[in-house]
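A single protein chain has been omitted; all remaining protein chains appear in their positions.
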Amino acid sequence: MKKPQLSSKHVPLAITVLLFVVLFTAGAVKYPAFLSMQVFFNLFIDNAYLIILAIGMTFVLVIGGIDLSVGSVLCLVCMASAHLVENKGMNPYAVMVLMVLIGAVYGLIQGSLIQFFKMQPFIVTLAGLFFGRGAAAWISIETINITNKTYNDIAHYRVHLWGDNFISIGAVIALVVLVLAIYIAHYTKFGRSAYAIGGNESSAMLMGLPVARTKVLVYTLSGVCSALAGIVFSFYMLSGYSLHGQGMELDAIASAVIGGTLLTGGVGYVIGSLFGALTQGIIQNLIMFDGTLNSWWTKIVIAALLCVFIIIQRLLVARRDSQKAKGNVKTAL
Amino acid sequence: MAGNEPILRAVGISKSFPGVKALHDVNFTLCAGEVHCLMGENGAGKSTLIKVLTGVEKIDHGEIYLEGKSILPKTPLEAQAFGISTVYQEINLCPNLSVAENMFIGREPVSGCVINWKEINKRAQAALSKLNVKIDVTQSLDTYSVAIQQMVAIARALDVSSKILILDEPTSSLDRDEIDKLFEVLRRLKEDGIGIIFITHFLDQVYEISDRITVLRNGELVGEYETSELPKVQLIAKMIGKEFDVLTSFNKGNAASAKGCEEDSLCNDAAFIKAAGLGRQGGISPFDLSVRKGEVLGFAGLLGSGRTETARVLFGVDKADKGELYIKNKRSAVASPMNAIKNGMAFCPEDRKREGIMGDLTVKENIIIALQAKRGMGRCISAKEREKLADKFIELLSIKTSGPDQLVKNLSGGNQQKVILARWLATDPELLILDEPTRGIDVGTKTEIQKLVVRLAEEEMAVIFISSELDEELRTCDRIAVFRDRQKIAEISGEDLNQNCIMQTIAGGQKHA
Partner (left out) sequence: MHDRLKLITKSKLFWPLMILVLMIIFNIIFVDDFLSIEFKDGHLFGRIIDIINRAAPLMLLAMGMTLVIATGGVDLSVGSTAAISGALVCSLIGGNFDGTVQNPFIIAIIAALFVSILAGAWNGFLVGKLGIQPVVATLILYVAGRGIAQLITGGQIITVYYKPYAYLGGFAPGIPIPFSIIIAAVVLVIVLLALKKTALGLFIESVGVNSVASRFTGISVVKIKFLVYAFSGLCAGIAGLIISSMIRAADANNAGLMSEMDAILAVAIGGTSMAGGRFSLGASMIGALIVQSITTTLYAVGVSAQVLPLIKAIVVIAICFVQSEELRHKLSGIFSKIGGARNEKATVKL
């Protein structure tokens, strides 16, 4: 019924999937060790937290906002759970629930300031960024190692797939979040309202959608995702440190943008953000495999990649606009 | 027809905004199964009446009855719940969502806790095919033309509630074929007993589709008429009212001299600006045009006909990709507004708020800024000179302001327009392009601006005057260029310069090559 058609909206996503395949193949050609199923699964294990952050960020970008606080919320959650589990001896599961709540409240407050007081998203979430870092440092300036048995058990637990391949609990959480996010984005009224707001906020209002509630909830969702990512990160690092996750807000934004989310709002794919995060993971792997390159190259390459994709977006939008002006749009009356 | 029972009755509606009485004791009746045109010049109160009926604005006095029951919609949503839906000229849908989703968002059918996309697509397809629109509803809205988007908006409106449908200038960006399709749909809806309020500035369409007409002027009701009993000329007279007589007195001082140069206008030495085959892909097809000093050239045509696009190309806002432009017989490439300004041009854009005023700057700064840009960043206008310029133009154009240091955003629309005019007059231009300079401002100021245009032409300035109001153009212009479908289709001057001829040309009746 529907012909397969590559609209300009899908171009960045297609490029990303292609890029991912090319990078993976390139790695496989250069380093024979690269070509194993486990290397692929390791991408999920090593980037589980980033996948979760990117998913939250996707929703925020879709409504035309931005959340700079995700990295520092992750850091705060890591630090707070390490502190509560290690120094206060709290029940690990209670800590995790508490952390998700903290993330939700963090996002709720940011969203409310943005929506109800018409403050700009960047300034509110930038303050959120610094607040989170400051709060983490306030708990402790030193690294707190997590020696708690439950945390260590979870961290080292392997979910076996076929053969010798396995993934971590963190990766499982990421995949669950992914599936939930796809459901929310495409099959719930809340998700569709978010897309509508990104498309045209005043239209959304006139069509009777709950604009204010949706926007605040999207920021809350991003807060929850950051907290979940923080919990996954604490499994991954087994420590809390006030400089954890620095610059991760850019990684998350980059994942979403590389995955085809438009910075101007209205268009975005959760599955694209997954590929965006995995692409970054593979770049990191390649630089690591190379061995001679400074690890700082990762940041530079990812920033450059983000830059390229933003420029592609601009060009695509410009092309579509000019096409529209030329009248090349369908008239099927 | 009028014999039908009234479905909506608005009685004694009054509404005022700070400084303006938008509606004064207006009555309006809509019957089931009729198309009722709401007519009036810009600023007559049409849009305010619509806003009141749809709950966008609160009324100060008066009552609204729907099927005999008193209602008071406070939001567009409430109005929808009562069965009143509106389709606006700028389509209020989400371009990024699919056609089907645009029709059902906010009220999606849900099975379990999952949106039932199959159902949505099926129902959207069905609703659209009722309007004879057959498209792939799963494609995103922005892949379709404005005409289809309009149909989608109508389909949504009908599907949400179907007692009263308000169409606010729906035809301004449609071509003839698309208008026919729309009218076909409207006739069918009429038969289904839906009351339709139709707003347009295109008189032919009024007579083609409407059963009755209500005319407003300056926020007051002029009268309600059967369309078949009201000749076009009388309708225009009712819309324009008495001012017509007042204004005819200063008509066209230069009409005689304009005639002589018409035939060979392209090789006329006195032309300030001359375009030969100038055009822009997607904007305006190549056109020839010349404006002489001391002449007012009008651009007539509907919204989206290419008149604004032409002005933008001339002023360098959009770059021309074809043809040549001569300024004072010298070939010049106007690549940017700055370039145009340096060549002695000035441009009052259509969208005053977005493209004109700088709200948070003072009246003084708004007046001197174009002159400053023309002089360049380095040659700063001294504080004393600024003061002098501001005072001069505030007096000259009688701008109502508490002082040159008042913020422009606190002025009324008419005075903001005057400030923008002052801004350009300060640069002492040789060609002034005015795009809808009188839209949305009170009648007094309108007349002032029209008089000013004529006076400027007498002082040897070349003026391009763009307006949707034909009589306004007829009053001020020596020559009128007519645009349709992004093409300049004719130039009218001399004896042909009358309402009928222009209307016919716009409608495509006869072509003056």
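When the chains are written out, they are named A and B in that same order, and each has its own residue count from 1.
We adopt the following convention: contacts are C-beta pairs under 8 Å (C-beta built on N, C-alpha and C of every residue); 3 or more make two chains touch, one makes a residue touch a chain.
Since the model is a prediction, treat every value here as computed from it, not as a measurement.
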Per the definition of touch given earlier, which of B:Glu5, B:Glu191, B:Glu229 or B:Asp360 contacts the omitted chain?
-> B:Asp360
Listed residues A:Ala174, A:Val211, A:Ile253 or A:Ile282, member touching the removed chain | A:Ile253
Have a look at A:Gly56, A:Gly128, A:Gly240 or A:Gly281 and name the one touching the chain we're not showing.
-> A:Gly128
Among A:Val11, A:Ala28 or A:Ala137, single out the residue that touches the unshown chain.
-> A:Ala137
Footprint left on chain B by the chain that the document does not show | 18, 317, 336-338, 340-342, 347, 349, 354-361, 365, 369-370, 372-375, 377-378, 380-381, 423
Name every residue on chain A in touch with the hidden partner chain.
-> 66, 68, 113, 116-120, 122-124, 126-131, 133-135, 137-138, 141, 242, 247, 249-250, 253, 263, 294, 296-300, 302-304, 306-307, 310-311, 314
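We adopt the following convention: only the chains that are shown with their structure count from here on.
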Expressed in whole Å, how far the mean CA point of chain A lies from that of chain B is 45
Which of the residues in chain A end up touching chain B in this complex?
-> 2, 7, 9, 183, 186-189, 192-193, 195-196, 198-200, 202-204, 206-209, 266-267, 320, 322, 324-327, 329-333
Mind listing the chain B positions that touch chain A in their complex?
-> 76-77, 80, 92-97, 101, 105-106, 108, 110, 113-115, 117, 133-136, 138-140, 142-145, 147-148, 151, 156, 177-178, 181, 281-283
